[in-house]
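Of the protein chains in this complex, all but one are displayed in their positions.
Moving on, here comes chain A:
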């Protein structure tokens, strides 16, 4: 077999051949053949049916495609289709028209050369016909009748290779075929030969066959069915990756007849043991849905099931499926909301984007607006100052009235959870993730917190041009609503001469939005530089921007106006014209003071040719003709002279000017007006003729003229409201930011509206998740919080290596030790930031950790928590509550701990053996561990009657102690003994929400099992505990300083414990 051609360099000779052939086609010599070949006259599109890619308007585009095709065929070693065709079949037939590759005319700029384009199109038609022959040759008997015999052998060489026994030949053939597909050429006639190789052992051949299959299955449905059984076998393979790949290809084959098979496969894969297969199942859902939307209900069931999945691998994909199949079923999210929030940080980047966007919508339906109180205070102050935005004032008023009705706002802890868990993602390297978080904050966060996104967005401005473009669009919208947020970054929006025009204009928009009384002088100085730019579109935009600054900021109106008037003497006419238009708008605001400028502009009519500018000047003079009584009639005289040569828009304004002068100064202008109106009467444009007729009737009193005549002056010279120069980005935020619809400012297909905040928050308890099934031992209020999902950022992956970083991430919410003084309230993970929720038992959750996952435990799942009760059998042990659930469908017998392998000194008190645990049941037992005052993990085996599982429990440092009660004096005395090396101090800044006494105590006591010590000073908090094993004292002092500053001191002779404890407590107080 000949050498491969895929790598052959593009030969000059072959390019010449292509050109030559193209010439033949253009010169019309192809005609006879086209007639001989095909008799249908419907044209190529009709001949193929909808499934076929349209023949050649596309192909006509690719000179390269043509070249490449020829190259393939003519390169020295390649099996030459020409030769074979000549020899075996058509004989006399010239090759060109048969070969669609060659008929790709090198006409690459059809839009520029309409004639050529047409020519190429007709050539393409011919190609299309030839092409339909090929199709016939491959597909059916009817086609064969019409086909020139030579074509039957078109890809024989490839077919032979595919049929051979050698994998290397098959591979070579598949590579060539894939290369054809990549160039957009039709390889559908090879389908039967290719599909045979679907079960090939060689993995690369197999993959390329998959590529082919997915591309052509839709066109060759019957043949595609041949491959299905292979995939069905693959679905049962013991290797998870093969199962996944089989499902992936099976679901990509768009053949309606296999919908039931796909459905079954997806359902099975959704309960696969492997998360990777489940992920693939989630990917398959939208594919099936697009093939047959009747499957929606069944698919929703699968989605519901997969949404409950607890692995990060699945989360992104299933939310994507949710968004495509049933975005309206927000109820499916409730139970998974907290889990998704907590998993988010570990989901892969693309999944993060999808989840964040979905959660933004979700939050808008479930929580109350965090800005309902603040907006009134801040907005109205700002708005009154600039006094431009009427609408917002209205909003504020509306809010003010509704505010009266509302209770004081408390943020739902779940709302807070979302905000907190998305924030770190602003540091992602992926621009799409950063943008997603930014829009989430913009739409959901309290006004005071939105600012954090500015820095990240500004960072994106240093990225590629296309990223900049999208980000700037969004910044432009945001900067209207939240100007303050971007003000510190003003200079990041300064324009460089090397920026592309579209970026310049967007930056200009942002700069204009950011302008205020304090920075306007800097901004105007920048603008002055921009006006001298070589990029005239940009200069025009700058002039508009100056106009907008002048309207928005009264202080600089005169300065701007003067600046613009100076531009009137600029050499570039476009600059002058744009200035005139903007000046016109500005003058309209206070015309009386500016008659000088109007006079100056009147003079410009002699020179300036841009129609829009001329029209603007004429309108100005007409409108304020009383301010320039001498000049106005003269301008009209000049304009009357040149009337016939003016553009339509100017003519209309000339008529307008004439009418206004006639009404105010009829003595001087009567004749001129008549003259202009007569010219207009015979104008070619009917608008102008109409206008002239209408105005004549209105202003020139005749017998027949109606009642309106009396009011003509009022009609024409009424006070007109000044135009408002506003940003084109105003109100764009009704589209979800970061969306395609926002960028286009038009609703894109499939856009999901961002709902408005509800007036009343829906029931928050829908998000509670029942953690404990069954019963035994644990308190009832053990629900909600999505307990065992610890927010983390990769840190927990290396638990043993970085105990400190791991501990740092653990949330602090667990049961109090049962003491009389403290209410037995649980605090939710969000309680940190929503103190008012602290006492509500509804949001309770013990911090539970996973000991054995359902997957690894083969249906047995085990969780544990630190109950903070003294362990009855041994006071030196930490009590660990273990909860075992049997999710299998068989009884689990003789559950016990065996072979504890504690590190030196560590002791484990096993729980009594559980004789049997029925399916679906849950048992709770308590075991004791003496950790020897270290955070080393305790390792042991958990045994059932059939299996042994190696597990380990690692305590957070705060659990290694028990509270002690002491008086203030005792505390001070003990503290005095533990100084120097035993004292660890750390300065910290308290979070706003952690500043109240209540919150501080709450945070500290939940981070560590300590008791409060009374204290005289009210800015100091003291806590004391003893380590469980050695009984060493641990003393904690937190001193509040000015503002949010605070100092934490821990005294303990166990330095390691002290250090770790400081870290944990700081974490609890600043996060």
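Note that in this section contacts are C-beta pairs under 8 Å (C-beta built on N, C-alpha and C of every residue); 3 or more make two chains touch, one makes a residue touch a chain; residues count from 1.
Here, contacts and distances are computed from a predicted model.
Chemist: Just by its UniProt name, which of "Adaptor related protein complex 3 subunit mu 2", "Glycerol-3-phosphate acyltransferase 3", "WD repeat domain-containing protein 83" or "NADH dehydrogenase [ubiquinone] iron-sulfur protein 4, mitochondrial" is the chain not shown in this complex?
Modeler: "Adaptor related protein complex 3 subunit mu 2"
Chemist: Of A:162, A:417 or A:435, which sits in contact with the chain we cannot see?
Modeler: Counting the whole complex, the residue in contact with the absent chain is A:435.
Chemist: So which of A:183, A:507, A:614 or A:868 would be touching the chain we can't see?
Modeler: Selected residue, touching the omitted chain: A:183.
Chemist: Have a look at A:197, A:295, A:317 or A:848 and name the one touching the chain we're not showing.
Modeler: A:317
Chemist: Please identify which residue in A:229, A:290, A:521 or A:644 touches the non-displayed chain.
Modeler: A:290
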